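Yeah, one chain of the complex is gone here, protein chain that is, but the others are all in their spots.
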Amino acid sequence: MDMETVKEYLENSANIDGDELPLRFFERLIMHGLRVDLIETSRVICTFKVSPRLLNGSNYLHGGVTATLVDLVGSAAVYTVGAPFTGVSVEINVSYMDAAYADEEIEIEARALHVGKAVAVLSVEFRKKNTGKIIAQGRHTKHLSLPSKM
Amino acid sequence: MDMETVKEYLENSANIDGDELPLRFFERLIMHGLRVDLIETSRVICTFKVSPRLLNGSNYLHGGVTATLVDLVGSAAVYTVGAPFTGVSVEINVSYMDAAYADEEIEIEARALHVGKAVAVLSVEFRKKNTGKIIAQGRHTKHLSLPSKM
Amino acid sequence: MDMETVKEYLENSANIDGDELPLRFFERLIMHGLRVDLIETSRVICTFKVSPRLLNGSNYLHGGVTATLVDLVGSAAVYTVGAPFTGVSVEINVSYMDAAYADEEIEIEARALHVGKAVAVLSVEFRKKNTGKIIAQGRHTKHLSLPSKM
Partner (left out) sequence: MDMETVKEYLENSANIDGDELPLRFFERLIMHGLRVDLIETSRVICTFKVSPRLLNGSNYLHGGVTATLVDLVGSAAVYTVGAPFTGVSVEINVSYMDAAYADEEIEIEARALHVGKAVAVLSVEFRKKNTGKIIAQGRHTKHLSLPSKM
């Protein structure tokens, strides 16, 4: 692929009137369609319906959406153990195992593996609601302080 | 924090009229504001201006946006070595080191560490444009095939 | 710390008569003390006793040993789903949450999250045998081919 095409690949998708969108619209775009099914100490389970606006160029759920949900649903699991705030992300990782298509329902389960004095570690798993097959699994490490203290 | 509050944290941000947004809007929302500065074999450099709509609840760049850019700019680096397509994400990881605030300019550099017959590994670094300080660094592993072959 | 001290930190621990040790001694050093408790499809559970020879400079289990066990016990989980060989490591990651001291017994549980045509993903968790507290959790991604095909 020639360099001009790479440039177009990166820049062409940007033709939205984004400046009219409100503050923190990104997070709201993703969370729209999330429904909480269970919250207990160290565990959160949600249902998420894949919206067409969250697909990638190959028409399945964008890997960036999955990574963002590892961040957001994992952070909620920190709250379940009584922490007053969820801290700052230090590391997020995700393994992708299967594709999720438009209108599929996904179950997202976050588990708090460790919530200590300074560090919390969360595991977040994404499964197809109808078969239980794993779509992705991620881990999220947070530092329980302000960003300026990192 | 009580369970009802955790539930509100997860569900309340979802009150957008998202169903009116077009197909693959997520990717366009993020790519809006990305400008390609350099493309050469195995390397892509972009400038990215942090938009208020991409902030998190603490008013700095959302970690999910950073992870999505590891995906997208890393994928562009696969193209620079002549691969006909960029493959399927197997693993994405990101270390977060500093906050980027609204209207800050970020330099994003993607390097192809390895593009082989079946696997590509990309490194993506985010730096403050004015000081060079590293904001985040991620790695992206792709399988150079169709999702159904994974 | 001055540069000479950093150099000593790196080089001084190397005063063993290592050239007399047999081929692949490293793996045998770690596996010594591992006992398999359960093997079923997609799952392996082992008990591991922390030996003094595997401690780090702070006298708890060396993080490199944990990472090696993510590799080895994870690979065994690939076999349990009937794969004829366990493939080549593409990515290993580990989150460390607690220290394990000399003579402690650890339970190691490996789960095959995905074993597909080309890629396998394994999760490996380390828990204190007597309390169930999580010491570490890792993920191991393998490409099911020969290294020359990567």
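Think of it as A, B and C in the order they're written, each chain with its own count starting at 1.
By definition in this document, contacts are C-beta pairs under 8 Å (C-beta built on N, C-alpha and C of every residue); 3 or more make two chains touch, one makes a residue touch a chain.
The structure displayed is predicted, hence computed values, not measured ones.
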By the contact definition given up top, give the residues of chain C that touch the hidden chain.
1, 3, 5-7, 9-11, 13-16, 18-19, 21-36, 39-40, 44, 46, 51-58, 60, 62-65, 67-69, 71-73, 76, 79-80, 82-84, 88-99, 147, 150
Interface residues of chain B toward the undisplayed chain are 91, 93, 95, 97-98, 113-114, 116, 119, 121, 123, 134, 137, 139, 141
On chain A, where is the contact patch with the chain that was removed from view?
90-91, 93, 114, 116-119, 141, 143, 145, 149-150
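One rule holds in what follows: only the chains that are shown with their structure count from here on.
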Quick one: do these chains touch in a line, a ring, a star, all-to-all (complete), or other?
complete
Between chain B and chain A, is it the same set of residue numbers doing the touching on each side, over half shared, or a different set?
same
A CA-based fit of chain B to chain C gives a rotation angle in degrees, as a multiple of 5, equal to 180
Gap in Å, rounded to a whole number, between the CA centres of chain C and chain A
28
Measuring from the mean C-alpha position of chain B to the mean C-alpha position of chain C, what distance in angstrom results?
30
Euclidean distance of C-alpha centroids - chain A vs chain B, Å:
12
Contacts with two or more other chains, residues of chain C listed in rising order:
91, 93, 116, 119, 141
